[in-house]
Structure formats: C-alpha cells, structure tokens
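Below are the structure tokens for one structure; questions will follow.
Left out: one protein chain. Kept in place: all the others.
Think of it as A and B in the order they're written, each chain with its own count starting at 1.
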Amino acid sequence: MSDAPVTSNLRVPHSDALDKAADVEGRSLWQDAFRRMQANRAAMASAIMLIVLAVVCFVGPLFVPWTYEEIDWDLLEATPPNFELKHYLGTDSLGRDMLARLLQGGQVSFMVGILATSVALVIGVTVGAMAGFIGGRVDQFLMRFVDVMYAVPLMFFIIILMVVFGRNFYLMFLAIGFVEWLTMSRIVRGQTLTLRNKEFIEAARASGGSTTSIIIRHIIPNVLGVVIVYVTLTIPQVILLESFLSFLGLGVQAPMTSWGALIAEGAQEMEITPRTLILPAVCLSTTLFCFNFLGDGLRDALDPKDR
Amino acid sequence: MWAYFTRRVLIAIPTLWVVITVAFFLMRLAPGGPFDQEAPLPPEIMANLKAAYGLDQPLWWQYLNYLGGLLQGDFGPSFKYKDFTVTELIGQGFPVSIQNGVAALTLTILIGIPLGAMAALRQNSSADHAAMTVAMTGIVIPNFVVGPLLALVFGIWLKETVFALPVGGWNNGAFENRILPVICLALPFIAYVARITRASLIETLRTNYVRTARAKGLPFRMVVLRHAFKTAMIPVVTYLGPATVFLLTGSMVIETIFSLPGIGRYFVQGALNRDYTLVMGVTILAASLVIFLNLFVDLAYAWLDPKVRYE
Partner (left out) sequence: MSTVLEINHLTVSFDTPDGAVQAVNDVSLLVEEGECVGLVGESGSGKSQTFMAAMGLLADNATVSGAIHFEGSNLLTANEKELNKLRGERIAMIFQDPMTSLTPHMKIGRQLAEVLIEHRGVGKAEARKQARAMLERVHFPEAERRLDMYPHELSGGLRQRVMIAMALMCEPAMLIADEPTTALDVTVQAQILDLLMEIKDSLGTAIVLITHDLGVVAGLADRVAVMYGGRIVEKGAVADMFESPAHPYTQGLLACTPRLDEDITALVTIPGQPPNAQSLPGGCSFHPRCTYVTERCKAERPILETTAKYRAKACHLDALEAAE
C-alpha cells in the first residue's frame, strides 16, 4: 500500500480512539497499523502463505510436464503418485495429472476471488459513498434498493443466470460481484455518514471543493481502511461461492476445472482414492483459512477499537 | 407496534413481486427454449408442446397467467418431470428440507449460543481460544468439503464398526440417515452463532447498564442472564434471518451429497436440466421463506429491544 498520495488526508483518523493514539505517538495511522499487523504472527504467516500459493498456482504449471486437460493414455485410471511417470501427485480416474489440475483449479479460485471482488468493490464503494455523502432522496432510494436486494435469495439468481446464459466464465465473475457489493455499500455508507459531518470535510467544502473531488480526495481515502478489511473478507466468500457452484456442476465447464469441481469429482471416487478428495479440499480450506486470518488481522490492525 | 409491523409487511410484498417478475422474465429471455434438445424436434411436435405449456401465448399473457396461478398455489407444470406439476414436486421435497433445516437450526441454537456465551465469559482463556479456533474452522471449511469427508470417515473408514452411519438416502426420514446431513448442515451455523454470540456478549458486558447492574450487587450470573443476554441476542437474531438463505443454499449441497429428495436437490437437478418452471418455483418459494423469516426477525427485535416498538 503506497500512502504517498493520501497521507495528508489520512492524518484525520476515523475514530476517536485513533485520534488519541495518533496524538500520543506521533505516528501516522498506517504506520501504526503496519506495526500492529507485523506483531500478529497468524496474519503475517497467512499473507506469506497466500503469496506462495498464488505464485505456485500461476507459475507452477510451467514446470509441470502435463496440462490440466491432457489425458495420460497409458494410464486411464486413478494412479497414486509416481515420480517415474512424472505424476507427482498421481492422476485422477481419467488419467489426468492431479498436480496440473490442482494448479489450474487454484488459478480459477484466485482469479474469481480478485475479479469478482473488484466488481463488488467498484459498485459497493460508488453506491455507498454516493448514498452517504449526497444523502436525502438519493440515499433513501439507494438504501431501499439495497434492502430489497438483501431480502432476495441471490444465490438462486446466480444459478438462474448460469442456467439462462450458459456457464460463461466471465458472467460468473459479474454475477458473483453483483451479489457481494451489497454489504460493501452499507459499510461504506455508514463510514461516509460519520465522516460527512467531520470538520475537515466541512473545511474542504468551505474552501470550494466539488462533491466529486471531496468524495475522491477525502471520503474514499478515509474509508480505505475499512474497505481493505472487508475486501480481504470478501475474497474468501467469493472463492467459496465459485467452488460451491462448481461443486454442483453449475460453475466452470469441463475440461477446465476448479477446486470445487475437483472436490465434487473426488467425492465420487473417494471410496477408491481418498486422495482425489482430500487434496483439493486441503488446498481450498487452506486458502480460505489464510484469507480469514489475514482479514481478522487487518481488522485488528486498522480498527483498534477492540484493543 | 402495529404500524411498525404493517410497514414491514408493506415492504415484503413488493420485494416478492420483484423476485417473481425478475425470475419470470429472465427465464423467458433465455436463448433457446426449454425443449431444445440434441436432436431437434419436428416443428409440429414443437408447436404442440409449446401450445400445451401455453408458450405460444403473448408474453404478458403468460406472465399474468403465471401470477394468477401463483395466487392459487399453482407453480405450473414441470418441463422435465412430465407427469408432475412443480407444486407436486415441491410438495414432496419441501417436508424433507424443512425437517433437516429445523433440526439444524435447533442444534445451532442449543450448541452455538451456549458455546459463544461461555467463550465470552472466559474471554482470552485457553477454553475461549480453543472454542473460537474450532468455530473458525467450522466457518472456513465449506460444507461441500465437510460432507464428503464425513461420508468418507463414517461411511467407508468406519464401515465395519459401531460408528458406521448411512451416507445416502432418506429412508423415510430414519434417524440414522439424518445424522450426518443434519450435522453437516448445522456446523457452519453453530460456528457463526458461537462467534456472533461471543462478540456481542463481550460488547454488552462493557455497557454502562451492565456496570449499573453490577453496582447494585446482583450476582454475576443474574447480571448476565437478566441484564446483558437479551441485548446480546440482537445480532444473533439478525443473523438467523439471513441464515435461512444459507440453510436453503446449504440444503442444495447437503441433499446432493447425501442423495436426499429435498427441494435443494430438485433445484440443482432443475438447473442442470434447464427445467425452468421448477427452478422458478423453488426460487419463489425460497424468496417467500426468506421474506417471511425476516418479518419474524423484525418481530423478535421488538421483543428484544422495546425502543423498536415505538419507532
């Protein structure tokens, strides 16, 4: 996180507790948060683990002699790990290399996580900041809309979309993003509302800042902390949603695969080769765990109310 | 109180209407009809089929017809299960899903709330950390991972022991057949409720009125139960409303894994077979359930927080 363009705004912390902390220690909010973050070993370990996982998933396939869809015609059945045949984690029941498929599944998960969360982020922050800052009718309308959307079982709608428009990879990102922005918008609105009445916003307005520039230069930088925390917690939810769809056979299309799809395949074969179930299950759970620990760690670091 | 309740109902009705309308038109927007198959049907048969399902009528007429049917509890015919109406399919599947759902919610309340409360009262003890780590695990590991793993352990590894449990089939709701599905369905809820209860109770115990209650010399147990508990339950109740959504989506997974004839499985099958009316029917049912339960949650609020009653 580069704080160069926003430092001047971030001097104004978003809670009284921080106000005091900043006064006493003379450190910026972000330095303070970073120091607390480093002290949290679980969160730091999770962050490192996630980086390693992501690198392995995206770079690893270059070093695996098989592709995820390639069938080893000599095998055509589930084979345990065999270094001579270069199937380091064995193959699935069709003779496809497990390692290659796991890495491909990981790519899908990380991509869904980041792309769908970005969709949610853009919509959520825009709607939330607008509702909170403009207020009045706009706020009323937007929040009523969010209320209605909350009452709708959106998972069903994602599935309907997948049924109606076919299982399109990018549609899935969009659909999931469209579901996940709701909470984001509420959080950002709440934060914006409290900020709106603070003196430094008043000052910005008095010195002739336009609404857009106030939102971009003052509101967004100040809700950034909360947004980062929520993004970190949204990514695992999104990954989970994709895996859920793929598990039900409604996500990615074969021969492409994802951890959810691999778990579904593994569940069919677990009687003979529990490995095909356990490997993707471990990968998925580890990733979700790490994101959650990271998110909790960031929350504690950026929002020291609970100290 | 009544004004409050009426307003809630008045929000619920348009919400449901939006759900129905969006679902209906999305389905009709679908490229290709429900009867498109690998081998195209002869045009006359296609026309007959369409007429039989009313698909030759203008769209607005179909829409009004569908709405009219809904008012009488008629979700229309299933496109794939030719001999059944959607209402009949739902009638078969719903009791199965509801029984599991109620059992899972009961487990959640009986285990999740006490677990969270205990962790809150022993904040930062090793028991607290242990409980919260278990809860985190329950939240993070999805039930489509837990389900197959439970099936692997109890259905295959422990097959020859007394711990063996059936891992599939409904068997008319036999107790052993329901153990694994219900546990699997309930685990993430128990975990969430425990975490929310803990956080909320810790916060409530820091309020001024809890301090007042302690200053009155009431025993701590009474302070917690009488003064803190009701307020601490507000976030839990808030969670339990939307939790029904997860319960319904969870039932898709659980019923698929354990081959149970519930609406979740019908929905997934319907989605895979492009059985539009079935998918719509289940969606509308789910939406009504969610809306109904949110109303229920609102009523619970009024009980937990007297201020709400007068707003």
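Methods note: a residue touches a chain if its C-beta (ideal position, glycine included) is under 8 Å from a C-beta of that chain, and two chains touch if they have at least 3 such contacts.
Please read all numbers here as calculations on a predicted model, not as lab measurements.
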Per the touch definition above, residue among B:Trp61, B:Phe163 or B:Phe220 touching the missing chain: B:Phe220
Missing-chain contacts mapped onto chain B: 123, 207-209, 211-220, 222, 226-227, 230-231, 304-307
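As a working rule, only the chains that are shown with their structure count from here on.
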Distance between chain centroids, defined by C-alpha means - chain A, chain B (Å): 24
Touching residues on chain A, where the partner in the complex is chain B: 147-148, 150-153, 155-157, 159-166, 236, 240, 243-244, 247-250, 260, 263-264, 266-267, 270-271, 274, 277-278, 281, 284-285, 288-289, 292
Sites on chain B touched by chain A in the complex: 11-12, 14-15, 18-19, 22-23, 26-27, 29-31, 136-137, 139-142, 144-145, 147-149, 151-152, 156, 242, 245, 248-249, 252-253, 256-257, 267-268, 271-272, 274, 276, 279-280, 282-283, 286-287, 290-291, 294
